[in-house]
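Note that this complex is displayed minus one protein chain, with the remaining chains in position.
Right, chain A next:
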């Protein structure tokens, strides 16, 4: 393990610890936690050292994301968004834009990424948000929904139509015309600050428009989601790790019908399946991250595969963990109950199960 990964893990263990249940019930993460993790570079840990980041490889960042995902799905969601925002700026921006924005993201400012709209969920081609140039400015109008971190964000990377093509633009939430409204009571990752972000003729300087403006929406969105999918997949490995540990420990310590639950074969089967689910998801994530680190074009489909396998395994694994714990896990605030709600959402975001399968079918 590199020193940077070791210290980042330690900081996460120390600052997040076992507080996720409390934050989940409150529906809020402490802002100073996010600022501190952000300024330590932990929320977008692949940003190169020269831009103020930790310069972790995808595999190291994945390990960190799994650790965070095992402790707190909401904080992990924030890291996925922040990391994706940094990646979008890196992939779609110019060198000058990387130098301008990345140090802000590793300096404590928080960022969200906005694709979804009321009429554009799985079908992002239906996106209606308009981005246009006006003299030295860029004007952005539209409505984005379910934006993770939206309620905490200083910056939102907004995708929209731009002339005949598409563009992404970095919008400060303090700009005139930006209205952020929290999504109350989401099913899971309840403290991740999901919000509706309305943009009413928001004016930002032209250098906030990322260099790839005017290009194909599909290329821009795939570029962004490739990072998001790898990150979510590793987060799901974390969910599986915490569920396997909780289920195994409970099954070994609780006795029914004269022996520990773990010695009843039908319960043992759940434990075996949890281990398989975690290991398979981990291998898929390692493969995607190795493709990333090696610069292999297989990365694109490997990220879909990892996200799909890890999300479905996490949803199934979390349900098994609740089953093994019985009434002990059937209570709001228990880590497996939280994992159960969080994991279900992983099957919907960054390409739902169905959309992932369509993409995988295309590669078959």
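The criterion applied here is as follows: contacts are C-beta pairs under 8 Å (C-beta built on N, C-alpha and C of every residue); 3 or more make two chains touch, one makes a residue touch a chain; residues count from 1.
The definition used in the following text is that contacts and distances are computed from a predicted model.
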item	value
UniProt protein name of the chain not shown, from "50S ribosome-binding GTPase", "Peptide/nickel transport system permease protein", "Amino acid/amide ABC transporter membrane protein 1 (HAAT family)" or "Acyl carrier protein"	"Acyl carrier protein"
Selected residue (touches chain absent from view) among A:280, A:300 or A:328	A:300
Touching the absent chain when the full complex is considered, from A:74, A:148, A:215 or A:312	A:215
Sole contact to the chain not displayed, among A:135, A:258 or A:362	A:362
Where the unshown chain meets chain A, residue by residue	91-95, 97, 210-212, 214-216, 218-220, 222-223, 226, 294-301, 304, 359, 362-363
